[in-house]
Each structure stands twice: as C-alpha cells, then as structure tokens.
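A single protein chain has been omitted from the complex, and every remaining protein chain is retained in its original position.
Moving on, here comes chain A:
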Amino acid sequence: MPLQLNQLPLRQPAWVDRIDWDALSLAEGQRLREFGLCEGASVEALHRAGFLSGGALACRVGRMTIAMRRSHACAIMVRTEDRAIDEPAVPDSGGQSAAA
C-alpha cells in the first residue's frame, strides 16, 4: 500500500512508487529528478527538523541526502514492501520532463 513520503516512519527503507509531478513547480520537479528522485528510486526518511522548522524533511535518495519541505514529501508516494533489487525501474519521462 503506497503512502506519502511524509508519513513514512524514519529509518524505514522504501521505494518511490509514484510522484505527483503536477503538485510541484517545474523547477522543483526538475531538481527532484536531478537528485535521482524518480519512480523506483530507493528512499529513506532520516530526520525531521525541529521546533524552528515547519516540518522540513531530510531523506536519503540513493546515496545522497537531500532536504525538502513537507509539501514536496506529500507529493511523493512510496512503498515499503520488499522488492527485488534488480527489478528495473522506469523513470518517468512524461509530463514536465526536464529534458523536454
């Protein structure tokens, strides 16, 4: 059952199931893709910012750590079920593709 990255418990490895690109601006979508966040990418929520912050989230994507806002995390649906590592991931190239 997919859930929002925002709701993913910390330190639980997951995979990106689907990204609601329409909920993100063009530039934000591009940057997320450049960070390697695309359907099939492995992701893990690491830290949530404290009282000064409005719920910014630090997560691991592949071998990178990236910081994003709650609104971005809400647009990313993830799955936690086990999956064969070698299952091919199909990056999304439709919609607002950065290479367009």
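Note that a contact is a pair of C-beta atoms (placed from the backbone, for glycine too) under 8 Å apart; a residue touches a chain by one contact, two chains touch by 3 or more; residues count from 1.
By our rule, contacts and distances are computed from a predicted model.
Participant: Hey, which one's the missing chain according to UniProt: "Ferrous iron transport protein B", "ABC transporter permease", "Cytochrome c oxidase subunit 1" or "Purine-binding chemotaxis protein CheW"?
Facilitator: From the listed options "Ferrous iron transport protein B", "ABC transporter permease", "Cytochrome c oxidase subunit 1" or "Purine-binding chemotaxis protein CheW", the omitted chain resolves to "Ferrous iron transport protein B".
Participant: For chain A, which residues lie in contact with the unshown chain of the complex?
Facilitator: Per the touch rule, chain A residues meeting the hidden chain are 24-25, 27-28, 30-36, 38, 46-56, 58, 62-69, 71-72, 89, 91-93, 97-100.
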